[in-house]
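Below, a portion of the complex is reproduced, with chain positions unchanged.
The letters A, B and C name the chains in turn, as written, and every chain counts its residues from 1.
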């Protein structure tokens, strides 16, 4: 089983956030790999990874980093594989990582999701894989149904909260 | 020729920004369509569009909007097709549209690019199409080569700038 | 007893904030209902709710959401009933939800209150109901008197704090 999605994080301390990406990919049955590589501490390893990703069959890269988060952009500069950037909140409420990932200059896009939004990164990766694979799209749709059910059920609980002037 | 990418903008006044997305898709020979639909003025038309996009063969949606920019997220809530969000700078330096598009809650990602980054949205759309189409990837790689050449040539010009203590 | 105010929240996790809106409406004896509906997870239910609100006799909608908070604006796009938006602080100190609710484009206003300001949303809803109902205005005025009394009494306590050079 060859990985289709590669999750990269700038530090293993990001794992507690990023495991949600792993879990959803696993749930959607999309093969993936996880590595910790730092744009600044291991630039050669990042380069080797990025240059080789396409030929290894990687279809989407999810790259997470905090502070002056260069990892997603650096990878995107070395591969035509679409890169999803996850800004990690490590300082300044996460504004530094958001802007460092989002505001890529013309020619090198990074598909940025919200701060710490690992789950959304995983779903987006599945949607991209799904562009060429109807089975994956079906799995995404089914997953979204479960999210909908949860809130519909939670709403039933909400109706049980009683006030004299509450009418439902 | 059926469109693979659908560009939606919240107002035709966004066209001057978004035409760069159209130009790059055209240059990469990816069939696309453009429409102006407003999440707030034409919610029914947006819904119809979003629900029908997948079955019409749309593989990627590029949605652009300014201010409290709901268009990308609203579309993303109604389709499994990946949505690229382009925050348009209309007020507050664009911080309102950036945050309104980027910070999607868990379950409904939008692949956000930088403020007014229509060119990057087009390239990202091509990269996503390319995940299932090696020809498109080749076109993206070739396009990036032209960008590289431009800066290499510009650097040659820069070397001609002379100061007594400048050594190149 | 038919509800005049409808409180909608994007997630039941917002209840701890939003119960202050319920409490003040109850105290002011204005019939209300509460539901949890997500603009992104249950768009069809939101649409059905919004389109039907006016004919069910709803006079004001209070919609609360966090992050890229689209719920108030999406509802406002589908009904002429005035919508009060409550930005929930879930990330980025609440700046994302403030801007996502406040900065609505021309044509679709949302009456935005402060971050997590559920009490103020309830009072504002009562003031709007009161525009056509003098009894409700009286109740609002009486409630504001109780707030005034509290601070006047607290000031009496403050006078008991003693320093040699404090003169009151």
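We adopt the following convention: contacts are C-beta pairs under 8 Å (C-beta built on N, C-alpha and C of every residue); 3 or more make two chains touch, one makes a residue touch a chain.
None of these values were measured; they are calculated from a predicted model.
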item: Whole-assembly copy number, given 3 chains displayed; value: 8
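The definition used in the following text is that only the chains that are shown with their structure count from here on.
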item: Chain A onto chain B, rotation angle from CA fit, given as a multiple of 5 degrees; value: 180
item: Centre-of-Cα separation between chain B and chain A, whole angstrom; value: 19
item: Inter-chain centre distance, chain A versus chain C - centres from mean C-alpha coordinates, in Å; value: 33
item: Contacts with 2+ other chains: residues of chain C; value: 11, 38, 41, 67-68, 91-92
item: Residue ranges of chain A in contact with chain B within the complex; value: 54, 59-60, 80-82, 84, 98, 102-104, 106-115, 117, 119-121, 123-124, 127-133, 137, 140-141, 144, 147
item: List of chain C residues in touch with chain B within their complex; value: 10-11, 38-41, 43, 47, 66-68, 70, 73-74, 76-78, 91-92, 95-96, 99-105, 107-108
item: Parts of chain C lying in touch with chain A, wherever the complex brings them together; value: 1-3, 11-12, 15, 19, 22-23, 25-26, 29-38, 41-42, 45, 67-68, 91-93
